[in-house]
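The complex appears here without one of its protein chains, the remainder shown in place.
The block that comes next holds subunit A.
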Amino acid sequence: MNIRCFQRNFSAALPPLVPLQLPSPMETHLWYVLPDEVKSWGLLNQYSELLSPCEREGVNRMRGDQLKKRALLARALVRTTIARYQTNSQMNPRSLKFRKNLYGKPEVEWRDEDNFSPLPLQFNLSHTSTMIACGVTVNVPIGIDIEEKQRRTKNNLIAFAQRYFSAYEVKVLTTISDPEVQRQEFIKLWTLKEAYVKALGKGFSAVPFKTFTIRFRETTLRNFHPPGSSVSEASDIIVESFDDPTNPTNNWQFTLLEVAGSHYGAICIKKDRTAGANELMKLTVWKTVPFVEDVCVSGTDAVVDLGRIIEQ
């Protein structure tokens, strides 16, 4: 599949993109595509028309049709998603320019000569062979990572953790006796650590995995609702950094999800300083096929919050 040589015989132009409301402060939007649901070659070819020549070259360099499709969908998802948040006029997803920051983190490059006004959006992408996800916030650094629940490491899991994770995290993993549960907790921890490093946006050499611990912390919430107050036990996900005191780690909020029954997903965003201590990240999740359909899956069993266990 070389998309440049693909025969063009689509009968109709792409429909206009359905506009989106920007996320509110402390709100995250998560969009995901399931490649197996995008079967139309005509549609894939139309997606390829949205890409820059450089992106198209990147897609064609991927070895194998499935990898090419995945790379194509990732670019199409990020371009169409960001273009839809434009409030004033129709933003052509093809016109968006992307660049990498000093450390290689992708970002939108807004230029004065474009016909649309810059959006205060931040985004981050992640993909596996069966899902591509894009997280979006307003003005808040974000990192996301998804992994298939069934993912197995080629190396011994504990040996891997001893090499790359912190001592506390190794201890937590080693005390899990069921190998399957241990594997699942390993994958969850990996996605959380990846999401944190991606949110920081300085590359993983700036924040080696061994230099921080991510763990669950028990907290207590007091609810003052009539007829009397009640106390809930909750689990927060927190990060403790060993050697960067200039970056207070209670600045970062994590969400851990099970998505579409098949993936673990971690989202890390920088907390707004004006937000209350227990103010949660509001999250809305959509399953999408660009130009075709959006399905809001928040509140369904396609999105399960694994990170905050509330017991009363």
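Note that a residue touches a chain if its C-beta (ideal position, glycine included) is under 8 Å from a C-beta of that chain, and two chains touch if they have at least 3 such contacts; residues count from 1.
Keep in mind that, in the parts below, contacts and distances are computed from a predicted model.
Participant: Considering only the chain that is not displayed, what protein name does its UniProt record carry among "Acyl carrier protein", "Nucleoporin 43", "Histone deacetylase complex subunit" or "Proteasome subunit beta"?
Facilitator: Going by UniProt, the chain not displayed is called "Acyl carrier protein".
Participant: Considering the whole complex, which of A:41, A:98, A:204 or A:291 touches the chain not shown?
Facilitator: The one listed residue touching the chain not shown is A:204.
Participant: Taking the full complex into account, find the residue in A:41, A:98, A:164 or A:216 that is in contact with the omitted chain.
Facilitator: A:164
Participant: Across the whole complex, list the residues on subunit A that are touched by the chain not included here.
Facilitator: 61-64, 67, 127-129, 145, 147, 151, 153-155, 159-160, 163-164, 190, 194, 203-205, 208
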